[in-house]
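Here the complex is missing a single protein chain, while all its other protein chains stay put.
Showing chain A:
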């Protein structure tokens, strides 16, 4: 809607350009500049301070030779698969239940969503307390004569990641429910009428008609949840500090530790570049799907 006529392109629409300076600076300096900086210096031998001493893929080969990093990748994969699977199943089921024109809809929705307002720090600390082997839920189960010892998730290096999953699900399912609910409400009620006339049972309608129609909502939710999973950091710090040992270490924490605690900048930068690539692998199919949708 810029008014044409004045020949000097740079001066045209000057106020709008001045107003867009913060955005342009953010895009050029932060999102492009800082990212390139990180990728660039991940190929150097930087320790405490960045240096221009190039070492090729040394940092990367050291990274993937480090059992702590590989453990953190494995943890992230386990956490990610579990959270994604259950957050979608539970979130969708809750949305379907709430969508049955129930009474107290607002109350239920409020209860399912409120954990999302809380920080991961608060979430982690609460669940650390509930899962405390000495005084929390395991003790209660023990007192009741149930096998509570096996529930000491936090102390066992094989199960600690599932404790994080439980806390992560508690915090995040509400968001997915809200998104799914918005998606369900966006579907034309004629579809339901038609399905009922044809005598299709409700569960089949959901499975074969409604869910395929909600593809857009599912993809958006997937991108939001997945990019959150890749960054997961606060929850681990608050709940387990990455322990026992490195049994609940995650990439974001590995990066922080090598950059700011262990003065091994090159390692931290290489690790964060791997995180960036991971996100791109998630994002590119989504971007392509969006693009295709818009064209058709």
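Methods note: contacts are C-beta pairs under 8 Å (C-beta built on N, C-alpha and C of every residue); 3 or more make two chains touch, one makes a residue touch a chain; residues count from 1.
The criterion applied here is as follows: contacts and distances are computed from a predicted model.
> Suppose you had to identify the omitted chain by its UniProt name; would it be "ABC transporter permease protein", "succinate dehydrogenase", "Ubiquinone biosynthesis protein UbiV" or "(2Fe-2S)-binding protein"?
UniProt lists the chain that is not shown as "ABC transporter permease protein".
> Of the residues A:59, A:75, A:221 or A:248, which one touches the chain left out of the display?
Spelled out, the listed residue whose C-beta touches the missing chain is A:221.
> In the complete assembly, which of A:82, A:179, A:214 or A:247 touches the absent chain?
Result: among the candidates, A:179 touches the missing chain.
> Considering the complete complex, identify which of A:81, A:102 or A:207 is in touch with the unshown chain.
A:102
> If the hidden chain were put back, which residues of chain A would touch it?
1-2, 9, 12-13, 15-17, 19-20, 22-24, 26-27, 29-35, 37-38, 50, 94, 97-98, 100-103, 106, 108-122, 125-130, 132, 135-137, 139-140, 143, 170, 174-175, 178-179, 182, 196, 202, 220-221, 223-224, 227, 230-231, 233-234, 237-238, 241, 251-252, 255-256, 259-260, 265, 268-269, 271-273, 275-276, 279, 283
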